[in-house]
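All protein chains but one are shown at their positions in the complex.
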Amino acid sequence: MALFAIARVTFQEALRDKLLHVAAVFGALMIGFTLLLGGLSAGEDLKIIQDFGLGSINALMVLLAVFLGSRLLSRDLEQRIVYTLLSKPISRGQFLAGKFLGCSLALWALLGLLSLLFFGLLAVVTQRFEPIFLGPLALFGLEAMVMLSLTLMFTTMTSPMLSLLYSLGFYVVGHASEIIKQFGEKADAVGKALSVVIYYAMPNLETFNLKNQVVYGETFALGQWIWACSYGLSLVTVLMLLAILAFRSKELQ
Amino acid sequence: MSANRLKHSQSGFTLIEVTLAIVIGVVVIAGATVLYNQAKNGAANSAAQSKVGAAASVIEEFAAKNFGKYPDATQFTNAWVRARPDDHANSPWGGPSGDTDGVITGTALGDQNTAIAAADGNIGAIEYRVATTRTAYSVFDMQTESTKSVRNYGVWIYNGKGEGPNFVMGGK
Partner (left out) sequence: MRLLPTALALLVAGSCTLGSLLRWESEAASRPPGLLSVPPQTALQLGATGFRNMLADALYLRFVAYWGHQLTHGRNFHNLYPLLSAIVELDPRFLSAYQMGALALGDAGEPLKAVELLEKGAAHQPENWFFPYQTGMTLFFFHDDYLLAAKYFERAAELPGAPPEAGYFAARMYEKGERVELSIATWKAIYLGTDNPSVKEIAKRALANHGIDVPE
């Protein structure tokens, strides 16, 4: 099927992308660096290693998803590849979905590599394997897919630079919506109304954030994790549908 | 001839740019190393102070169980080892706990005016740095400059009149 062929090619291109290589090296360095940071913690080295390790992987996945997503379509448009492809019996929706799938696979491949490094480091420090971190790590991949689909949606409507900025802005607000609502409760009527609108309109990206609790050894309910996965997949579906709709009506020059 | 002429490449770096990048890299790494060492010393001092606070708690817990009677050297050592089974002998500044050279045998506690200081030894060839705290009874505040060589960890008990150290806990 054309979608999978495009996905395969996109995946291979993404693996050859220098940005991914730099991200992988940077991620490995960051995870190694947490060992040095642990030495500065006066007895809290394990917590520092876990927090910084998970935080680095999370941040890197989100940033890479946004940067790759902003270039995914624009590069093909600049190099006129999209015209060649769309002249074949491939719908615009299939093309975009294939691009998204291929790029997502590349992100998951990077996540797998960084997760291995993280577990390796933890095994060196604690001499055991901690499976509890698998859940939060998987949600990092899902959050990256959400950010990728969001960025792709913006790319079909505006320039790559603006789509990058919008996506990062959505990320910040998506995580801070609870805090904004709390601040809004102390504000005037307009501020309060605005904070409520933001709280309900923006996607709640904190749903994918389990890293803060697993560091304290707290297990999370399977139901909570399944809910987060369902929420993520729903968001991806909605955002990709919007992206496809926008791309269908986009005039390609 | 024209076939052998190389196309002008736009992806290379000049020698000056490479040299500059190396110089900047070396400066940044040197600066980062200095900052890291400063932060490491600071963290170790904090860890020592925290251990001193824990030592004070151990002593007061003993007194609470024994109607206000403070532990002697052996009792304190035993209580300290029980309280910190994993790191009672570790130096916050790296390395194992104190050398037994120059160990001063303890005198019995029971004097209400005692303070506790934790330090790396300065007995014989061992250099030291000091962290202090106070018990409920007395304040004994002492500062020394941190030194370069940090190998050992011990706890000294001073009496409130400023005399001491009269006890060393640590060693093998």
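As written, the chain order gives the labels A and B, with residue 1 at the start of each chain.
Here, a contact is a pair of C-beta atoms (placed from the backbone, for glycine too) under 8 Å apart; a residue touches a chain by one contact, two chains touch by 3 or more.
Just so we're clear, the structure is a prediction, and the values are computed from it rather than from any experiment.
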Option from A:I90, A:L113, A:L134 or A:A176 whose C-beta touches the chain left out: A:A176
Residue of A:L3, A:L121, A:L164 or A:L205 touching the missing chain in the full complex: A:L205
Missing-chain contacts mapped onto subunit B: 14, 16-17, 20, 38-39, 41-47, 49-50, 53, 56-57, 60-61, 63-65, 67-68, 129-131, 133-136, 143-146
In subunit A, positions touching the absent partner: 37, 40-44, 47-48, 51-52, 55, 58-59, 171-172, 175-176, 179-180, 183, 205-206, 208-209, 211-212, 215-216
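Here is the rule we go by: only the chains that are shown with their structure count from here on.
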Where subunit A and subunit B are represented by their mean Cα positions, the distance between them in whole Å: 42
Residues on subunit A engaged by subunit B in the complex (per definition of touch): 36, 39-43
In the complex, subunit B residues that touch subunit A: 36, 39-40, 42-44, 46-47, 50, 92
